[in-house]
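Left out: one protein chain. Kept in place: all the others.
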């Protein structure tokens, strides 16, 4: 059997005209270090949870991240729309922003999540 | 963390006014024996691959089965729409019909597929 | 008349309630609660109340209905456990980094001189360099500097990075290099030294640096120098990435920690043995001087410390002078303990040898009569001390369907493993040995490097599973189980313990199979060994083979695999054994309590 599929990617969705490129970048770095492909989309919507869920719908891995001025949200297609896995403030420090990106990748790679308070479960 | 999700089910989609209840039943028995929940939907569409993909979209497990007079198709949300995992004729024998149902469940349970020619990989 | 048999154990207090009709007991119900306070002390009374109340409620009776309470003449045995590491690994001047970052960068092997990335532009054209990148330099700067240096003709052949930036840096390089990241103590990486760095593909392990001749090839070593790098190469076996740095005096050593002697005083003989000779030698020594009167450790040594700690705990518990405490049996077990390597630069750890010890102490005769008196006063019911624990346990065990005299029992509790045997004539012989459930828990905790004993106890008692998605787990046997609601993200992709109170995620990176193997081995090392040791001692001939039937009783016989491990081992001696099923309904619990009721019938 030989068949083909769309590229499996994590989808990051953020609001228009973003003033928070630094936040997006750190999240992307978290994904990149874990070696999972991703792509970015810009949408009007202002609710980060909706953005994240929209990302999960667009992603063929079912994993989406929504980013607004205020929040970064990680969502998974099999969850209820109003109940994402993780949400953190956009003003979180660099390590936490990277960690939520890592966790998106780890959801795909089936690896234990990083703690978002910068401590590993130990 | 306490959060909720829609019930994870395999979605079976078949054409309207079906004359092939027996086929549907055998597929369902295959799923039931494996212990995975399922639900059934009726749609106009006549193309079994489209029905199956529609099922995969509706299913929160991402697994759909499309059934028409002619064919039974197993699809998975992460695949390209025109490239389902398995397709068998609707006139297949009981064991094969059950097996495609089992395989839908096994896709969810992450268990090796049954061979659709009634032989286990050995 | 209504009789209650109550067994106060080290860990649990059990009740059997029966009505005597025509001189025959008819069992009504049973009760079990945790023992309150040290066995044989006044505090036990609360537990006795609770246990009795539980049984009475099940039978719809009250204390007033009870005519007689029989409590056990407790075996005066208490156990404690300790652990002593006997090897250590030391790195002098860091020469290797053998850790496994989850996301190293690049692939292959690179050799060069270690240079701080901020000084790399001082290097000469044509020089081969491994850059060292501390936390302060971010991945964008790092990759820019490297690309620039490479353009200037400096050979950058690898990188050692403090942050988790390996993939990020590599993705931005024009010429890809192997990168080891997450090296926490980067300041300890020596500069201006020759270094080799190797990163294997996903799923593979380093091949060059884990082979002494591979290191020799890289550094052009003489055969004498090659001999010196053997511990380095061995330590790197199985890693996906590695760094070796050649410092003039650097070395990795495994050394034995002199742990001191154990002195075993028998009735007639005396033996001394070094703890670092391992468990086998210690057990041989104990066997050679049996019966044991006392065991002491050489003063001022770790062995001394370990045994004196046990003695101290016992003395506190029993309110006796430490010098009056006699250690009368000891179970030593060889084990491994993960320990951080001294002098490592990336928190490398290695599995060090250790010896685990369970000690058993005979306390003063416990004050069961005092307890009986107080109970009688408080309840207004006649209370008597009903007989020796082992005798009662055998009587209880004989209610197991399919069992008959002659019969041996093994009572697997928390602190000690007790065995008793009854012959056709009804004569009973019994023995108490060090090492039981608590020892298993200790071994599990130390081999996995956990301080948390409650966690280790859960690992012991409950099966494991792997959380494979937010919605399903895979059990130890490969079966899959689905959940309607998503599982706690803290358990995601982790090994979990399936406790009755929910899934407990396991810290660390152990695979399910590893934890399972540790668990089963700990159970084998303690209970299989003690089953055979104890049967040897009670066998009329001293030979285990001459025992036909064994039933397993006690809390640890409830375990989901201990009985099968023991049964399997005993079957090699043609012994029929299995978990007891007291009165056909209680399983391995309630043997002594049941025996206390039955002994009344026999007029004891």
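Each chain carries a letter (A, B and C) given by its place in the written order, and its residues are counted from 1.
We take it that a residue touches a chain if its C-beta (ideal position, glycine included) is under 8 Å from a C-beta of that chain, and two chains touch if they have at least 3 such contacts.
Model, not experiment: these values are computed from the prediction.
The hidden chain, counted over the whole complex, makes contact with A, B, C. Here one chain is not drawn; of C:185, C:237, C:257 or C:381, the residue touching it is C:237. Considering A:36, A:49 or A:73, the position touching the chain not shown turns out to be A:36 (whole complex).
Annotation: of C:26, C:60 or C:220, C:220 touches the absent chain (contact as defined above). Considering the complete assembly, subunit C touches the hidden chain via residues 102, 202-205, 207, 210-217, 220-223, 225-227, 230, 233-234, 237-238, 240, 400-404, 463, 465, 468, 475-481, 498, 509, 511, 513, 548-549, 551, 560, 563-564, 567-568, 571, 576-581, 584. Summarising the interface, subunit B meets the missing chain with residues 29, 32-35, 76, 78-79, 85-86, 106-107, 110-113, 121-122.
Annotation for subunit A: contacts to the undisplayed chain at residues 1, 3-5, 7-8, 35-36, 108-111.
Going forward, only the chains that are shown with their structure count from here on.
Between B-C and A-C, more C-beta contact pairs join the chains of A-C. Distance between chain centres (mean CA atoms), subunit A to subunit B: 30 Å. Per-chain CA centroids place subunit B at a distance of 46 Å from subunit C. Between the Cα centres of subunit A and subunit C there is a gap of 40 Å. Within subunit A, contacts with two or more other chains are made by residues 78-79. In subunit C, the residues that touch at least two other chains are 468, 471, 486, 489-490.
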